[in-house]
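Every protein chain except one is present and positioned as in the full complex.
A and B label the chains in the order they appear, each numbered from 1.
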Amino acid sequence: MKHNKMARLYVKLVMMLVLFSVAGHALAHGERNQEPFLRMKTLHWYDIKWSVANEATVQVNDEVTMTGKVHFFTRWPDQINKPTTVFLANATPGPVFVRVGTWLNDIPMIQSTGVELGRVYDFKVILKARVPGRHHVHPMFNVESAGGLVGPGIWITIAGDWEDFVYSIETRTGVQIENLGSYGVENVVKWHVFWVAVAVFWLVWWIRRPLLVNRFLLVKNNAWSELITKTDLMVGALLIVFIITVLIVANKYTKEEYPRTVPLQGGKVEVNYVPNPEEGQVLIKNHTAEYYLPGRTVTIDLSVTNNSDKAVTLGEFTSANLRFINQDSEEAMSRVDVGYPDELIANKGLVISKPSPILPGETRRMQVEATDVAWETERLSSLLNDPDSSYGALLFFYDDEGSRYTAEVYGQILPTFFDK
Amino acid sequence: MSLTAEEARLLKAISVPNSDAAKIVRNLDWIVVVVLLFAVTAAFHIHFMLTAGDWDFWVDWKDRMYWVTLTPMILIIIPAALSYPLMAKFGLPISGTLCGLCLMIGEWISRISGFHLWAYFPYSMIWPAIVIPGLMLMDLFYMMFRNVFLTTIFGGASVALAFAPANWPILAPYHIPVVHMNQLVNVADMIGYSFTRTATPEYLRFIERGTLRTFGGESTLISTFFSAFVCMILFYMWWRIGQFLSNLGTIPNQLKTMVGLEADKDEA
Partner (left out) sequence: MSAIQNDVVKPQNIKPWGINYKPMIIGMLIITAIMLTARWYQQWAAWDYGLDASDPIFDVYWMTIFWAQIIIEPIIFVVFVGYLWLTRDRHLNKLSKREELNKMMFWISMLVVYAFSFYFAGSFYAEQDASWHQTVVRDTSFTPSHIFLFYMCMPVFIIIGFSLFFYAITRLPFFAEKLSVPLLLVVCGPFMLLPTVGYNEWGHAFWLMEEYFTVPLHWGFVFFGWSIIALGGVVVQVLSYLTGDLLPSVLNEKGELTS
C-alpha cells in the first residue's frame, strides 16, 4: 500500500516538474500576480483573433491586428473602481509595437472612455512592429485604480532593424512629419545645448577663481567688493538682459513659426453599448463552487435556465483567459482557432455531469468540472491567499444551428484539500 | 565679523602664487567641486523625479496647467536651500545654475540609458524640460541684490516666469494639431498614444482637462503667475531651511576616549 502511495506521489512530482518547465515558456507579464478574484471577475476576453499566427515572424514596420470581444463582468469587484474610466491598449513590452489604431465598437479610442458593467464590446487594435525581438502580444484594458487587465497573448517575433522603423503622419496644418519618433528632437537638443553652455559659462566664471578657503575668509572679513567685483556685477547684469532677451525673441519667433497650436487633448470619448443577441437568454445560478487543490479542479454545482426557443448545450467555460471546452461539442471545438495559445486551452476540457441538450424553458441542475494545471501555473489557485474567495466566469452555450448564448456565473469558491 | 590674526595670515599665505598653500586650497576646491557635482545631481534629481517627474518624462504630460505650475515650485526647493551656504558663506551666486546644470546632465543620461536604450521610448517622447534660465536668473538676482527679501521676490518669481517661455520654443512643434482616426489631437498626444506605454495609460495623465473658465485660453499665463507667487514663498522658506541645515553644530561623542581623546568635562 505504502509503495503505491509513494509511487503515485513520485509520479505526481515528476509530472508537476515537467508541467512547470513546459508552462514556464509561456511567460506572462506580471498579471499572474494580480489577485485571482480580480482576473476572474473583471474582464472576459473571447473570440480573440490575431492577423498573424502564434510564433509568427514579422518585419519591422509590418502591421498586426487583434480583434475580439471583451465582456465587462456584472459582479465587478468592489475593491476597484467601476470601469467608468478605461483605456483600450496592448500589453507588449513597451513600445516594441507602435499603436496605430484602436477601436471599441468602431469608435476610435485615442482617448480614455467609460463602459458599462455586464456588457460586451467589440474591440480592434492595430499595431506596427518596431523593435526586433520575440514579444508576447496581448490586448489589454487599463482600468482606473486597478491597472492593466490583460487578455490572451501570442508570441510574435519581429525581425529586421530598429533603425528602419518609420512612422509618418501629416498634421492638420499640412506639415509632413517623416518620423514621429525623431520629430522635433534636433530643436530640443539645440536649445538644451545652448542653455547648458550658458550655465557652464557662469559656473566656469567662478570656478576659475579660488573658491572655498579664500572666499570663506573674505566673507568672514565682509570683503564683498572683492568677492563680487564690478566686473562680476556687469557680467551678471548683461546675463540677465541676455537671458530675458533670448526668451522674448525665441518666443516671438516660435509664435510666428507655429501660429496654430492646440493644447493636449484631455477629453473622454463616449462609446455606446451595442445590444448583444447572445446575452440574457440563458441564466445561471451558482449553488456551490469548489476548488480541489490536489487535482487542480474547479467544480461548480449550478442550475441552467434556458429562456431561448432552442435547445442548447454547454460548450465552453472561460475565466481569466483560460478556456475549458466541452470536447463533445463540435460547435465549441470549432471556435478554437488553430494556433490559439496552447497553455490557455485546458487539455482535459470541460466535464459536464448531464451533457444532453437543455430544452427551451428547462431548468437543469448540473455539475461542471474544469481541470487543468493552469489553475496553478496561472496562480489562480492562490485565491487561497485572497481576502476574497470568489470567482466569476463566462459560459457559452450552443444550439444545433451554431448560434451562441453567453451567460455569467459567479459566487463564492471553497477550497477542498482532501479526496472525497 | 572680521578675521583673527591667524586667519589673516592664512589669507596672505594662500594668495602667494604657486605656494604650497595655494596648491592645497586649489586641490580642495577641485575635490569639493567634483563632490558637489555628483551629490547635487543625485539629490536634486531624486527630489525632482519623484515630485514633478511624470510631467518631465513624457511629452504628452507637458500641459498648460499642472506642468507649468508644479515644475518651478519643485525646482526652486533645493537651489534655494543650497543658495544659503554657497552665497552667504562663500559668496558664490551659483546654486541655481549648479543645480539646473546637474539636473539636466542627470536627466539626459537617464533618458538615454533608461528610457531609450532599455525601454525603447523614442527621444521625441522623453526629452526633459529646460530649467536653466529661471534658476540662473535666481542666482543673478541674488548676486545683484545680496538681499534675501529682494531675491525672494525677483529671484523666486523668475524661476516660474522663465519656465514656460524657455520651453515653448521646444514644445510648440509638438502642439500642432493632428487628426487621427477622425479625432483631434496634437502631435504630443499622438506620440504618447502611439508609443505604447503599457502601464501608463492615457487617463493617468495629470493634465488640464478643461474647466468652466479658462480666461480666453490663457491657461499658461495663469499657471505661471500662480507658480511665481508660490515660488517666492518657497524660496524664502527653503533659504531658511538651508540656513538651519548649514549652521547645525555638533553633539558630544561618547566614543572619543576610545581614540585617545580626553573625555568631555561635565559643566560645573
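Criterion: contacts are C-beta pairs under 8 Å (C-beta built on N, C-alpha and C of every residue); 3 or more make two chains touch, one makes a residue touch a chain.
Quick caveat, the model's predicted, so the values are computed rather than measured.
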Chain not shown, its touching partners among those shown: A, B
For the chain that's not shown, point to the residue among A:Q59, A:S145 or A:N385 touching it. A:S145
Touching the absent chain when the full complex is considered, from B:T152, B:T198 or B:S223: B:T198
Residue numbers in subunit B that touch the chain omitted from display: 4, 6-7, 9-10, 12-16, 19-25, 27-28, 31-32, 34-43, 45-47, 49-55, 57, 78, 81-82, 84-86, 89, 106-107, 109-111, 113-115, 117-119, 121, 197-200, 204, 206, 241-242, 245-253, 255-256, 258-262
What is the set of subunit A residues that contact the non-displayed chain in the whole complex? 20-21, 24, 27-34, 80, 91, 93-94, 133, 144-148, 150, 212-213, 216-217, 220, 379
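As a convention for this text, only the chains that are shown with their structure count from here on.
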Quick one: subunit A and subunit B, Cα centre-to-centre, how many Å? 36
Subunit B contact footprint on subunit A (complex, rising order): 29, 85-87, 89-101, 103, 108, 110-112, 130-131, 140, 142, 144, 147-148, 162, 167, 169-173, 175, 177, 180-185, 187-188, 191-192, 195-196, 198-200, 202-203, 206-207, 210-222, 224, 227-228, 232-233, 236-237, 239-240, 243-244, 246-248, 250-251, 253-255, 257-258, 260-269
List of subunit B residues in touch with subunit A within their complex: 1-3, 7, 10-11, 14-15, 22, 25-26, 28-29, 32-33, 60-64, 88-94, 97-98, 100-101, 104, 108, 119-125, 127-128, 130, 132-133, 136-137, 139-141, 143-144, 146, 162, 165-166, 168-170, 172-191, 193-199, 201-205, 207-210, 219
